[in-house]
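Apart from one protein chain that is not included, each protein chain of the complex appears where it belongs.
Naming follows writing order (A and B), and every chain is counted from residue 1.
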Amino acid sequence: MADDRNIVIVTGIPGVGKTTVINEAVEEVKQNHNESVLVLNFGTEIFQIASKKGLIEDRDHLRKMPTAKQREVQRMAGEAIAEKAKKAKVIIDTHTLIQTNNGFLIGLPEWVVRAIQPKTLVLVEADPERIAERRSSDETRTRDAQLVEDIDTHQRMCRAAATTVGTLTGATVRIIKNREGKVEEAGKELAATIME
Amino acid sequence: MADDRNIVIVTGIPGVGKTTVINEAVEEVKQNHNESVLVLNFGTEIFQIASKKGLIEDRDHLRKMPTAKQREVQRMAGEAIAEKAKKAKVIIDTHTLIQTNNGFLIGLPEWVVRAIQPKTLVLVEADPERIAERRSSDETRTRDAQLVEDIDTHQRMCRAAATTVGTLTGATVRIIKNREGKVEEAGKELAATIME
Partner (left out) sequence: MADDRNIVIVTGIPGVGKTTVINEAVEEVKQNHNESVLVLNFGTEIFQIASKKGLIEDRDHLRKMPTAKQREVQRMAGEAIAEKAKKAKVIIDTHTLIQTNNGFLIGLPEWVVRAIQPKTLVLVEADPERIAERRSSDETRTRDAQLVEDIDTHQRMCRAAATTVGTLTGATVRIIKNREGKVEEAGKELAATIME
């Protein structure tokens, strides 16, 4: 496909191993295609824009801004990323849905994805039981059935939100499974998406 | 979060116990925060707008209006609610998806949610088997496997539609489980969302 889009959004819930998969993919692209990929963290981009505009002093201030202001900064960060993507292949490391005390926060609202116009939205997923284990490994070893169900729900809700992003922007939606002990495979799949 | 939004949309399929949860939450907010919450039924608001504009005489007329007219009235109802929410905390009691003979009808279309700009969209959910029991309790006691599956599908489709509303408006999406005999807990969660 003669696609003029250069941005792949990579998302995954905590414990899924997203960062490792991204690192694998970037390495793969470097080794096999001799190309470098710019990995941007969406939160960091927002903070930089807001600082530059003199809107905030530290990251905590971000969430204290009025909603309309927050949106504007998010949109501007999206546009800044789109600008960078004119010169390089870009991965945006972010979240589809963020679990908060007040439910799922939308990580990829309309005004952001319209500015970014991603080629593909990747959902890095893992088995809910494995995610639960990883999250609790440093503490107790109890496997909590409720936690596993909540993780499963979170991943499924992310899939739904991803199809909305696809419908609004035309981005393809790709699920990449990060299977136990097979992170290289997941990295190769992500590399293929970057090079597509 | 310094949110200037005041509206919580509360949805749930028939038999989920939505009204009881809302009542619990309103009572909780009154008791513990000394604040009153305005509970609005979306259907009633639409009817009032349409009557005031002289468009209809009774509620049955609503669905007989041309699509474009229906939408306009829905949008106006959304705006009227947004206006009321400037002076009070508001709950909108409505549906995400309504089961009809011709499939799922969209309860929260784009033109409505853009007008409302909700803070949070709440999905009150219950176990599909319990919902099936409640719905059939007055008649036979047979538990119908097909009915349970249909209820499960309905709840899952509502989740998907809710993520679309979130993506378009930035509203958080909160699932509140109305567990058997634990309606107070569900009410407390909803009260927390209202006061957030």
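One rule holds in what follows: a contact is a pair of C-beta atoms (placed from the backbone, for glycine too) under 8 Å apart; a residue touches a chain by one contact, two chains touch by 3 or more.
Note that the structure is predicted; figures quoted are calculated from it, not measured.
Considering the whole complex, the residue from B:Ala161, B:Ile176 or B:Ile194 that touches the absent chain is B:Ala161. Remark: the omitted chain is touched by one listed residue; of A:Ile81, A:Val122, A:Ile151 or A:Ala186 this is A:Val122. By the touch definition given at the top, chain B reaches the unshown chain through residues 63-68, 71, 97, 100-106, 108-110, 113, 153, 156-157, 160-161, 163-165, 168. Counting the whole complex, the residues of chain A in touch with the unshown chain are 1-5, 120, 122, 156, 159-160, 163-164, 166-175, 192-193, 196.
By definition in this document, only the chains that are shown with their structure count from here on.
Mean C-alpha position of chain A lies 30 Å from that of chain B.
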